[in-house]
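A protein chain is absent from this complex, but the other protein chains hold their places.
Moving on, here comes chain A:
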């Protein structure tokens, strides 16, 4: 029986008169498909003689022709040198020592050049001062190949020749009729430049030199100058400190110019049961705070009071002011630890307040801290905020005739940029030495095209007596001249700037030493270094006087028998310390200056972006911030409590991205800005943070790089702390955050952590137990061959590479991430791809927060979960970080498992194991199934979703000829559709082996390096051959702290970690 059922297609059919049903019956597509658009106009189409058959013929023919043509190989040209320079052998890298000094970063570095072009920055391990490159310095080589650089001097919008430039500017400088000439420069502690400026001043008269730091350290400089008579900042050697108390100083970041982390890390590795203790009081979560043993969140105004109180508790001088009870207890505890440590203690602060800085100097003098080195002044910050303010006022008043700027970008970095702009218009002559058409230079009459530091000569006195040499590593790519050369032109000084430096050095620095050697080494320490300044020797002098003859003998014996510094207890007593105190006036003034009110905003610099001069560097834009793991953005960080009060939220969306609310931040005297907000665990309640360096405009940047919000307008009066009002505004911001899961959920098999007390008192089995698995219902250690699925391959012959990562020494600075980028041609994928977690970083640094106050408590909580309801609720809770969490960093790259899960699932055997322990990846064999990535327990494999080079969709450095010059010629650039991952720098290990073979000698320990281990100035990453039983890495592998990531999986990785030990007494 046939059915007369009617099937309904839609509810509309119920309505008999519905026009939709009618329309649908007549025509499948209600809206006409816009075929006209692609078929063009109908008439011409109909009149066209091309039939469908013809069309297919053409398609067929052109396909066949194209494939035939493709069989023809391209003709490759090889062009040799006419005269080959003797030092260049094609295919062999040369290294040159030079120095970066861009006004914000100062470091002695080695530059790796291939065929005459710099391709990588490495640490200058011979340099005693600032010898390790941070993430920004590592990335700075890309700035050389920036396509947006100014390629010739410019007058307005058009280029002019240097001859015309010199002629015009010289005559203008001479025709100022006595009006003031101002040289506005970055901090340049350069003996030669200073001499040149002096010569320039004497020739032209009425010249004033104003030094301007975008991020001011004026208070620190003033305090030091008042106390010791020179403009500088006290040096600290954290490798001599056993107790470090930091109040708002991110000394692992950019505090006082940075460069302290190597020394700090030395004392963080427990040796003989001892390691340094680090207590941090701060408002924003900083790198230093994240590494601290004890971190106390407090607002900036509380920091001032806490510092005053610390002074009071250490010295016994009573001071007014009252801290909340818990804070007071924490300060008291810190003070007592400091007093106990005596000379092994040190206090630092980042509060930009002369009284605060003076107080710290006094506490350190009182302690006679061994880590405190006031006799060597750090000279990398010279700026004077008052002089800059005065300059702006003078310019507006029309008193300035000519302004010459070098290395500064005041129209971007000045809080009162509009005033500066108005003043600039009133000058008769304005010249900006700049590599870019940036915010400032485009508003100047002349842009003097400046070379990159890798194309320049220079000298820098980083610390008193510690000189650093800058030499060019490549011929200038463009028609550029450096500031000093032009100064020489203006003063009619003959010769090159190199000759000038040489004469200055020979006359006043080298004292008979070889100039060429200084250039080769990149550094020179003059004999007088450390002898110090008159005032600076007070503490040292006192110390010496106090030491009796017998005491001296004991001291010398102690040194002679090799007793370590920290083991020598030299008691300090309150009686003889009063001499160096000024009676606490500074501390008293500091305590009195505290004013609370509203939310206190701390402006800071991000590890990746610094002061923002490298904002057009895609490596740095893509570098995830170590703390928030967010790239391509700056944002307001607020505490959870404040966020709830303001109605601000962060949430994850379906594609795996992080979204957040916007907030309007207003500061008295400045225009309010709207910024996205990230809720930051550990942010002190009542405080907020916002980073500099973003929100740049102008022609200096590609469109993609114009990210974030400019925070400088809020930097009123050069005060990094501002009282602000924050209100939520509508809108939803899309962050490019690469780590959405912030806690460990009590999983001790990812990061093992213990306290120093347990580490010293308990067995390894207690705090670093080998995971057990069940074999026939018997618990068996996972390392046993009985529980192994695979037969062990004999790796005892030849090299067997292992990488050791010490979680105690890793500060999360990210230098290794950028070094890996540069070494391995890792592509940049851009913000939207990052947001989809398609980042290509071969090496990432995971950051975890504890969800309870400590990771130990997390573990306890997880272990005590029982039953369904408890697990549902408590696991849910554990996903959220605590308000003041512990933080841990873990660099993760391919673990090069001996039993690699990825290798067994590859259908085309594109990934395979080498005898030397490396997991090889043959890109040209890979067909892109991504099975390996799915099977990798560590999630370290990266897939090329797109072609990232020569692709306009990814308009970063790999999309132009200039930017591609940075690529490492020894590593292939991967194409679309293949998997890639860390190769353990096989190109470097192979090179080391080949060098040894050619010399006919065994490989020495320390010769094997990966890009990351070489970049790690902290010594957290050690790479080597464990079959060489004498090697450092073999020793580290036998260490009790050694463990493998997710060891219970049984992958037997060749990367191992060292259990993090926190210097706490609590479990």
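Assume contacts are C-beta pairs under 8 Å (C-beta built on N, C-alpha and C of every residue); 3 or more make two chains touch, one makes a residue touch a chain; residues count from 1.
Rule of thumb we're sticking to: contacts and distances are computed from a predicted model.
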Completion exercise
Among "Tripartite tricarboxylate transporter substrate binding protein", "Simple sugar transport system permease protein", "Xanthine dehydrogenase family protein subunit M" or "Quinol:cytochrome c oxidoreductase pentaheme cytochrome subunit", UniProt's protein name for the complex chain that is not shown is "Quinol:cytochrome c oxidoreductase pentaheme cytochrome subunit"
Practice task
Could you tell which one of A:78, A:171, A:272 or A:774 touches the chain left off the display?
Solution key: A:78
Fill in the blank from the handout: Among A:20, A:65 or A:89, contact with the omitted chain is made only by A:89
Problem - Among A:901, A:914, A:928 or A:977, residue touching the chain not depicted - result: A:914
Practice task
Return the single residue from A:273, A:731, A:798 or A:1006 that touches the missing chain.
Solution key: A:798
Practice task
Provide the residue numbers of chain A that touch the chain removed from this figure.
Solution key: 71, 73, 75-84, 89-92, 794, 796-798, 910, 912, 914-916, 918, 920-925, 970-973, 983, 986-987, 990, 993-994, 996-1003
